[in-house]
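Okay, structure first, notes after.
Only a single protein chain was left out; the remaining protein chains are all shown in position.
Labels run A and B following the written order; every chain starts at residue 1.
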Amino acid sequence: MNAKKVIAKAYLWLVLIVLYAPIAFIVVFSFTEAKSLGNWTGFSTQLYANLFTGSMQNATGLQSAVINTLLIALAASIVATVLGTVAAIGIFHLHGRKKQTMTFLNNIPMINPDIITGVSLFLLFVFLGISQGYLTVILAHITFCTPYVVLNVMPKLRQMNPNIYEAALDLGATPAQALRKVLVPALRPGMISGFILSFTMSLDDFAVTFFTRGTIGLDTLSTYIYADARKGGLTPELKPLMSIIFLIILVVLLVINIRQSKQQNDNLKK
Amino acid sequence: MNKRSSWALPYFIFLVLFVVLPLVMILFYALQDSSGHFTLNNVTKFFTDKDALGTFALSIEVAIENTLLCIAIGYPAAYILADNKLNRSAVTVVLFILPMWINALMRTLATAELFTMAGVQLGKGTLLFGMCYDYLPFMIYPIYNQLKKMDKSYSEAAQDLGATPGQVFRKVTLPLSMPGVWSGVMMVFMPTVSTFAISEFLTNNKIKLFGTIIQENINNSMWNYGAALSLIMLIIIGLTTLLQGDQEAEETSGGLI
Partner (left out) sequence: MTEKNDIIISLDHISKSFGDKKVLDDISLSIKRGEFVTFLGPSGCGKTTTLRLIAGFGKPDEGTVTMEGKVINDIPPYQRKLNTVFQRYALFPHLDVYDNVAFGLKLQKVPEAEIEKRVKKVLKLVSMSDYEDRDVESLSGGQQQRVAIARALINQPRVLLLDEPLAALDLKMRKDMQIELKEMHKKLGITFIYVTHDQEEALTLSDTIVVMNEGKIQQIGTPTDIYNEPVNAFVADFIGESNILKGKMLRDRRVAFIKHEFDCVDEGFADNEKVDVVVRPEDIYFTTDPAKCQFTAKVNSCTFKGVHYEMWVDTDTGYELMIQDYDPYEVGTEVMLYIDPDDIQVMKKERLANTYAGKVTGEGKVEFLGAEFACDTAGFAEGDEVTATIRFEKVELLDHEDEADTTGHVVFILYMGNHYHLTVKTECGENIWVDTNDIWDKGDFVGIKILPKDIQLSKPAAGNE
């Protein structure tokens, strides 16, 4: 029994170590000044300093890529959250064929590999003669984010007492008031996790952005890294930047999950 | 009550415009020549294009190998994570899912550098291992979810009926966890076939995968051929989805965090 546990733990840790080796590698080498990865020239926080003061090569390029990434992620995930929540409520109340159709359509963007989403939207924009840029990238990101919002809100709708919306109407709330004062608060946890999911997916996206950003020189972090790597010389300051992003995501995810499992435990106790 | 179902309408329109219509566009462009006339040449070209066919075969091969590798490494990990006796910490689970949220390009670049530093020749081996790094969490998570929501009384019933632990696993746990494995396969197989950039970084541009060919064609303004290649991929996706059947993709991929 105990031996089994030790082996199990050892296996988990082994996989984790392998899984995190590249990430640890980035973090470690963010504390040295060498140009290329894997070249240790002594401990230094110079790259962090460069990053924050903007004193490096092509600083404006990287800065605008970061800002673009954040703005696009924010815009796309806000729209996706609203669109997805309203859609989830609608789909929840659909029946039979219509519900199946909506569920099927909602699954397509999740099943489609990024490249198909990217190429297909690219062709659509070309066909419609829409010039590509911020707007098309944001639209494309909404396309692949919204299904996940729907999926996160759906369970909350199932858990919700189906009568609370009607109870609000019964007490004199108009449908709009019932939505704002009762439905949204009940669905909020699902909306928040849908939002976070959308935000991180948007941050992380490369392929879809790559095909829908057009030729106006719009770069997000991903496309910047891609171009940079193809040129051969990866901007060294990317290492501290990625380390920071990693740290933020780590903290956010851990906090959310610990809170969630605590809540579940509380519910179980009841 | 019935009115609330109409709330699905805006999203329905959105899906038609930005999901269905774009897929139709792939078909539309795939069956056109550059001057806009109907043709099957783009599709037939693929079947005579040795380069593309070779890449396609290689992509499928790498994807199958990568998927199997992910199952081989991921299933035990998911099993241990889902077993209350072996793992009680939610944090460990988060740690396994976390890499999904790190920029894949950056991780891939780091992996490639790690290999270089260790003196490993970049090639098919590094490609496979790199891919496995990238996609392992996508395999572990759905299997973990499936195992976690499985009613424990099934395996207890099997034990009660005289099954040894090995038999319990083979006859009860494994079959019941298959929907999770299928979701994992969906999340690993097609993305592997279609990756671009990642394969280039991992092999120092030595090995191209199918995604790269699509990307090159689109970027070189050969939209029609690019669309035809995308169409072929779409057909494969359709087939694998059918193969998977209606295994409740909704349940297993829901709530990634």
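Here, contacts are C-beta pairs under 8 Å (C-beta built on N, C-alpha and C of every residue); 3 or more make two chains touch, one makes a residue touch a chain.
The shown structure was predicted, so the numbers you read here are calculated from the model rather than taken from an experiment.
Of the listed residues A:Asn39, A:Ser131 or A:Thr174, the one in contact with the hidden chain in the full complex is A:Thr174.
Remark: the omitted chain is touched by one listed residue; of A:Val182, A:Val208 or A:Leu221 this is A:Val182.
By the touch criterion stated above, the residues of chain A touching the omitted chain are 161, 163-164, 166-174, 177, 181-182, 185-186, 188, 270.
As a convention for this text, only the chains that are shown with their structure count from here on.
Each chain gets a centre from the mean of its Cα atoms; for chain A and chain B, those two points are 17 Å apart.
Note for the complex: chain A touches chain B at residues 4-5, 8-9, 11-12, 15-16, 18-23, 25-26, 36-38, 83-84, 86-87, 89-91, 93-95, 98, 102-103, 105-117, 119-124, 126-127, 139-140, 142-143, 146, 148, 150-152, 154-155, 165-166, 175, 193, 196-197, 200, 203-204, 206-207, 210-211, 221-222, 225-226, 229, 234, 238, 242, 245-246, 249-250, 253-254, 256-258, 261. Residue ranges on chain B touching chain A, taken from their complex, read 1-12, 14-16, 18-23, 25-26, 28-29, 73, 76-77, 80-81, 83, 85-87, 90-99, 101-111, 113-114, 116-117, 133, 136-137, 186, 190-191, 193-197, 201, 211, 214-215, 218, 223, 226-227, 230, 233-234, 237, 241, 249-250, 253-257.
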